[in-house]
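And now, subunit A:
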Amino acid sequence: DGHAKEVKLGILLGFTGPIESLTPHMAAGAEMAAAEVTASGKLLDSATVTTMRADSACVDNGIAIASAEKLLAEGANGIMGSDCSGVTGAVLQNVAVPNGMVMISPSASSPGLTTMEDNGLFFRTTPSDARQGEVMAQVLKDRGVNSIALTYTNNDYGKGLSDSIKSNFEAVGGEVTIVAAHEDGKGDYSAEVGALASAGGDVLVVAGYLDQGGLGIIQGALDSGAFDTFGLPDGMVGDSLPTNVGPDLDGSFGQIAGSQSKGAEVFAELAAGKDFDHTSAYVGESYDAAALILLAMQAANSTAPADYAAKVLEVANAPGEPINPGELGKALEILAAGGDIDYQGATGVELIGPGESAGSYREIEIKDGKVTTVQYR
Partner candidate 1 sequence: MIVVEDLHKHFGGFHAVDGASLEIAKGSITGLIGPNGAGKTTLFNVIAGVLQPTSGRVTMDGEDITGLPPHELFHKGLLRTFQIAHEFSSMTCRENLMMVPGNQSGETLWNTWFGRKRIADEERALRAKADEVLEFLTISHIADLKAGQVSGGQKKLLELGRTMMVDAKIVFLDEVGAGVNRTLLYTIADAIKRLNEERGYTFVVIEHDMEFIDRLCDPVICMAEGKKLAEGTLDEIKANEQVIEAYLGTGLKNKDKLEADA
Partner candidate 2 sequence: MTDTMKHTLLFVFVGVMILLEGMTDVLFFSGSWNSALVILNMGLISAIMAIGVNIQWGFAGLFNVGIMGFTALGGLAVVLVSTPVIPEAWSSGGAGIVMALVMGALTVVAAVMITKFMPAGRLRALVLAVVMIAGFFVYRAIFDPSVSSVEAINPALQGNIGGLGLPVLLAWPAGGLLAAGAAWLIGKTALGLRSDYLAIATLGIAEIIIAVLKNEDWLSRGVKNVVGLPRPLPYEVDLQNDPSFVERAASWGLDPVTASTVYVKAGYALMFTVVLLALLWMAQMALKSPWGRMMRAIRDNETAAEAMGKDVTRRHLQIFVLGSAICGIAGAMMTTLDSQLTPGSYNPLRFTFLIWVMVIVGGSGNNFGAVLGGMLIWFFWIKVEPMGILLMELVTSGMAEGSALKAHLLESASHMRLFTMGLILLLVLRFSPRGLIPEK
Partner candidate 3 sequence: MSDNPYQDDHGNKDASITNLKGAGTMQPAHQKSGPTHKVDGGPFLIGDTMTGGYGKGPDILHDCTIAVDKGEIAVIVGPNGAGKSTAMKAVFGMLNVRSGTVRLDGEDITQLTPQDRVIKGMGFVPQTSNIFTSMTVEENLEMGAFIRTDDFRDTMEQVYDLFPILRDKRNQPAGELSGGQRQQVAVGRALMTKPKVLMLDEPTAGVSPIVMDELFDRIIEVARTGLPILMVEQNAKQALEIADKGYVLVQGRNAYTGTGKELLADPEVRKSFLGG
């Protein structure tokens, strides 16, 4: 019909509420993917991708559901979101599944979501906690760490991850001296640092967020001389952490989802000039989530969720040509030609089972104030 087709992508994130400081960057990440696709002009007869932001408020199911309904009413073809596990579950059960809408969450990692009746409509680019726990235990073990103190951000991500780290690390013979929760958004962490320090351990593993409580804990622990090496799971890995903490962080290590493909570095380069913080948590995942939706549409040659839902796993996993950030145009071309791709993206996406990221992991170490790659696991 003469006009280029329009694909509408809903971005449902908590622009207000507890993680309001993260979400603008996440949304920008997703919009970056959309813009890249639009610019390539290769999506379904050179369709333009319009993004529509809507607030999930992170902790307000009422707002989240209403926003999701609004996105649907405005004709969204897919939803990138939501963020916090609570609202994600609510939107999934009450809006997405009943309406047959595809949702890819960049950050909801609750194991409960895995088993939720989702009719094959729900995916997430954040890796499963179970797998990361294994990797972290191995990293710790290989570095000769015998005992750790463990603190987690008190939500489903932190809790699930810390459970998994604890059981895996104990399984390989390590000792966990203490497991202490911390709340995000409450500036004072003296009590937590005090308890952690008293329990002791070679390394303090912080299963939190690098710009929330996790940062406060690390700062407190360093300042008081309680710990000088930290174990950093994915939520803590990003360039802003060494920048904020300073040289004392050197020598700390951790892992983040990622594969040989160097997707993360590419993504960092691509996003460097933009006016958002690409090192903030879940920005890469957001990019990937948006990209996956669009790629799946291309693969199915349809913007109807019912059609492209089944293609999400296909484009995300092998076999096929590995795709890094910035190569979305190329991927669209391959798909249009009937080829196969293996989307890697910024976070080394690998979806297993009921649609969550299994992922290979990139072991990192902080050296000279930079996040450097040690090896891939």
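Candidate entries met the following condition: all candidates are chains of the complex that A comes from, given by their letters.
Observations on the structure shown:
Note that in this section contacts are C-beta pairs under 8 Å (C-beta built on N, C-alpha and C of every residue); 3 or more make two chains touch, one makes a residue touch a chain; residues count from 1.
Everything numeric here is computed off the predicted structure, so don't read it as measured data.
Here subunit A touches, in this complex, candidate 2 (chosen among 1, 2 or 3). Listing the residues of subunit A that touch candidate 2 in their complex gives 15-18, 24, 54-55, 57-63, 65-67, 69-70, 72-74, 84-87, 89-90, 93-95, 97-100, 110-117, 119, 130, 154-156, 158-160, 163, 181.
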